[in-house]
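Partial complex: the chains shown occupy the same locations as in the complete assembly.
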Amino acid sequence: MEATASVPVFPIDRPASAFKRWQQWLLYSRVFWAWVFLAPTLITLVLVAGRPLLGTFYLSFTDAELLTLDDSVTWVGFKNYAAILSDPDWWVALRNTLVFSFLSVVLETLLGLGIALVLNEEFRGRSFLRAAVLVPWAIPTVISAKMWTWMYNDMYGVINAGFMALGLTSEPVAWLSSPSTAMFALVMVDVWKTTPFMALLILAGLQLIPKDVYEAAKLDSGSPFRIFFKITLPLIQPTIAIAVIFRALDALRVFDLFYVLIGSKVDTGTVTIYARQRLMEFQEFGVGSAASVLIFLFIGSFTLLYLWAVRPQRDEA
Amino acid sequence: QPTANAAELTISCGSNGLERQICQSGIDAWSKKTGVPVKVFSSPNDSNDRLALYQQLLGAKSADIDIYQIDVVWPGILAKHLLDFETQVSAKEVSEHIKGAIANNRVDKRLVALPWFTDGGVLYYRADLLKKYGLSVPSTWEEMGSVAKVIMDKERASGATDTWGYVYQGRAYEGLTCNALEWVASFGGGSVVEPDGKVSINNPKALKAIDLIASWTGSIVPPGTLSYSEEEARGAFQTGKAVFMRNWPYAWALLNSEGSTVKGKVGMAPLPSGEKKGPRAATLGGWSLAVSAYSKAPKEAVDLVRYLTSAEEQKRRAIEGSFNPTRFALYDNKEVLAKNPLFKDLKAVFLNAVPRPAGKTGAKYNRVSADFWNAVHQALSGTEKAGPSLKRLEEKLTSYSNGGNW
Amino acid sequence: MASVVLRNIAKKFGKVEIVHDLSLVVESNALTVFVGPSGCGKSTILRCIAGLEEVSSGDVFIDNVRVNDVVPFKRGVGMVFQSYALYPHMNVYENMRFGLLSLGLPKAEIHARIEKAAEILALTPYLQRKPKQLSGGQRQRVAMGRALVRQPKVFLFDEPLSNLDAALRTKMRVEIARLRKSLGATAIYVTHDQVEAMTLADKIVVLRAGRIEQQGSPLDVYHNPVNRFVASFLGSPAMNFVPGRLRSGGAKSAQLEFQKGNPLEFSTNASFQSGTEVEFGIRPEHLTINPDLRGQLQGKVFAVEKLGDQALVHLMLDRANDSQAETTVVARLPWDMKCEVDTDLSLGFDPDRCHLFESHGTRLESSFH
Amino acid sequence: MKWVGKIAFYFLVTLIVFYAVFPFYWAVVTSLKNGADLFKVEWIPTSPTLVNYRSILTTDSFLQSVLNSVLVAGATSLFALLIAILSSYSLSRVRFRGRSLVLLTILSVSMFPQIAVLSGMFELIRWLGLYNTLSGLTFCYMALVLPFTVWVMRGFMKSIPKELEEAAILDGCGPTRIVFQVFFPLMKPALATTGLLAFIAAWNEFLFALTFTLSSDKRTVPVAIAMLSGGSQFELPWGNIMAASVIVTLPLIGLVLIFQKHIVSGLTSGAVKG
């Protein structure tokens, strides 16, 4: 091409001295700085999480007991894991955890969606509502757990009083006593506590949908429900996906809620309760650590599975 | 006599509130005497949290706390890390304490703690109602059941529809172990794990006991009881919703406090027995003081412990805070009785209180207890019949009883 | 016969009134274009017709039916949004079908309509694609298709082309024109690109701050603007305005002074007193290099822009006196004309071509001779 | 027609508000009762009393622990933001090998049950000589808050246009200046949100706070409340507990109310897009 011909040939001047190059690289290399910037986070995490976690991994293969941690511990291989997997209580706990997580996350999502939709409307007193919705979130879990134990009480608990006043129940229900109602009661507390977070995330998602897509839909269809199910829902799917993962991670690790409301009780316990009991109350640090590792693996694989499952939708919008 | 050197002590006693104050004043007195400064660490209210924390500290050989206030069931767990008192304290001094308490604090020939104050389950009843229906305080569990039924029905008929017969600590936690142990023991069903390490729980008498109580759930015992700990039970009883209640002596003062619905209408008695004339059982509760093996000033620490558990200090505590002394002499002491007339009856209760199988099972106690209360809870809530439930429990315990040597 | 009628409509957002007591008749089977500067209320009016906004007062009629209380979906309008507003999660086919399903048409009918629309818009190969797999022009066509398939009484376009690049815009412009003609549909078209306005419109409505300034056929509005605003708004490059002063001559006749020397004679029925400040407007294409013409503008060339087929010459007029503000004019001349920057130049014009505006902007009826 | 809709809508709103606020309201009611009233159900306390508040506020150790909580939570969110903004820059705007691996690792930290790291951390803390210090607590909380802080911030940074950064590069900014002089001012909403999330997390944490503090002058609020007790070990002073709960909850509610707008916008550009 004639352009090429007309290019003058300059000598390629001697590149800057090694030192200058190095200095420049130090000053401007993005990758270098990327790692520098990551350092604090990584170091912190390695210290506060990595090291303890590795410790846990190690102990899970030993017969360590809480009170003899630094005395010599002996390597027992997979014995602890075997012990747990052959313990019926573990499986009960696992089932409870799954049931709990599933129920609460589903309910939270539905409720949160509803609230988000309301918050997304323009109406008087909207910011008041938004504020009100955030209240439960701001209350420390330990405290809200106490509050609810208080309200659940069968004799002088307000819930029974209310239900009976409304004629929903004929006689006081002992919510926390029988496994059936206990699970339900716990889910309600968790839903109450974490729905705001859900609602906020989903609201955020809703506000990402361009206004005119809604308007187009209004012209295309008279029924709000069709618009919701055919347009809104698909468009906030990615958001919901993210929200669900955040919540599921927490729900699967739920601890203080159960701990405060019903204590260490096998038939309504969760895996974390199980782990704590083994670690702290039974001194069996090896077994407890093994349990923790199992929980980690369980949640981890769950997360990966989930991420993989929602990947396609996430690319959509 | 320890001299005022650089040593400084940290003691964990009580938590906030009255308990804390009284503990404090005792310590101050000692500090004044010896000139050794003492820091008071108030520990978590929930004894599970408390134990966990102590384990962390001791496990890490920490010298942060010199003197621990430990529950009767902990000596077995913590023994390794606690100082031995045998050599420090004269046999005479030891013998002045209630035997059960001392026995409880001995772990393989080491006296790891000195008893500080004791506790035991008692039966509260609505004196007014018994009077009203001309009934007397029941002496056996069956009797109590029927009495409760009668009064409950009558009361309900006469409008108080939310009246129940009996409340206890039915939540799945240590408290239930105490309750259940009382039932079993009072039927002569042993103490779950016998002193010789044998697992004894699966026997007809124990079964009888559990079955009886379980049969009450929903009839005279409100279902909610299965999630009660001490305070919930007290709440129910104090608001006049129950005729009988199993609880610790602490409730007495509160039940008779200002604004209490049942003020002056309450009576207290030893818990019923299984058969007529059978043994009455109260689970041994209470707290002892132990010195950490990692304390930097063991001499001072031991001295403080001895001071706090001494007769005069316990007397003061009994008078000021009605803490039940572990020195039985004090139960006949005029001044003490003047302040707590109840001690007359309680003495009996405490003297033959049943210790939980903590001594033998040692570090495994918590597990034993948890398995026990879970089994009982399932029986009470009817998710499983008592028979199979106890059978499984037996197998479970045996499985890690290490052939009775634990 | 009228297809859309607005009677004294006003639109308030909170306290601010955006559209003021506006009345308008939109003939059927014609394309009416709303033009006006940004923020003048074009979209708002359109949205009021569609029912996406409620009018604060006044009535909206579609096919002689008052639709103030009718939901958008039932008004029988099809709208094409500036941003297309396609449903990102549906492919082209589904995008078009969505509206039809809610009309409850038989499957076959639906399919037929979509096929047809796709064919008309040359979208058939893309029916299975998702919007983000389409080019700008294709998305634009899908947006139209979505309106099309519902066979609405009125089409509403809100700057449908403004997101396309120049070349594509020209292309789509012609397509829209053709399409509309072939359908013989009624349409209202909002734009602030006045080339679109001129080429597409059967009728132009020039808006300004929520009021109608002028309406009429494109050429009429272009050649007989009722005031300075309209004159300046249409045409690119915009009309040139040169300040001048009136001197009353004999009866019905007057003189216009603008630069040194030769004033222009003209006759008018309007009455004014001598010395009134006015502006006269002349369009770039009406300025030529021709010393014989009666009107002449002297000045210095300060920029020459050569487009391949023409050249835009920017002239800085010599000022009558230093007090006068600087005035520049643009002339559209043949591309091969010779003229250097910073040289003096005189541009001639035919006085009949120019318009007189009073200081407050309204046009002064006049005929030069 | 419209009426019905409006009424139904506001009914729904009321319902939501009730569900959200009632438990807190009940806590307030309870905190105003004393003695046996506690065990009676009254929608409005018949004989309200401030005695609980008085007793709480007069125990200086409680006020101390409120202060501690503020310090710890504040410091935690501050540090978390500081280091998260740095790392989120690397993770959102720089292409380098192993990026997604780092991301996943960070995320995986929040998959471990807190209890699992407890005693490992206990040793660490003692080893660093941070046992029974507020700074030690702050340090531990990093494990809790860093993962999602980084996550949210990263999402937000992604949404900042590339050109802005390039303009800064042409203006001679190294990455440090880009982050602190160009991005930082733009991230106020994100900082508000993330900061608040971190603050709440730290404010509410119980297990670590319980295990890593000893003396009552180092305790944080949740622990302090857990320590509240009546005359003897079994007695639970519900009145005091509720009073305390109300006291410690109010500041959070305050914060949330102040930041609510930012919270939403922050999440919009952060978590969701992320």
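A, B, C and D label the chains in the order they appear, each numbered from 1.
Convention: contacts are C-beta pairs under 8 Å (C-beta built on N, C-alpha and C of every residue); 3 or more make two chains touch, one makes a residue touch a chain.
Computed from a predicted structure; not experimentally measured.
Recorded composition of the complete complex stands at A x1, B x1, C x2, D x1, labels matching the chains displayed.
Here, only the chains that are shown with their structure count from here on.
Averaging Cα coordinates per chain places subunit B and subunit D 38 Å apart.
Between the CA-based centres of subunit A and subunit C the separation comes to 55 Å, rounded to the whole angstrom.
Annotation for subunit C: no residues touch 2 or more other chains.
Shared interface positions of subunit B, defined as residues touching 2 or more other chains, are 52, 56, 59-60, 235-236, 239. Touching pairs of chains, sorted by label, consist of A-B, A-C, A-D, B-D. Across the complex, subunit B is touched by residues 34-40, 59, 61, 119, 122-123, 126, 131-132, 210-211, 214-216, 223, 226-238 of subunit D. On subunit C, the positions that touch subunit A within their shared complex are 47, 50-52, 71-74, 77-79, 81-83, 85-89, 98-99, 101-102, 130, 146, 150. By the touch rule above, subunit A contacts subunit D in their complex via residues 27-28, 30-31, 33-35, 37-38, 40-42, 44-45, 47-49, 51-56, 66, 69, 114-115, 118, 121, 123, 125, 127, 129-144, 146-148, 150-151, 155-158, 161, 192, 196, 200-201, 203-205, 207-208, 238-239, 242-243, 246, 249, 253, 255-256, 271-272, 275-276, 279-280, 285, 288-289, 292-293, 295-296, 299-300, 303.
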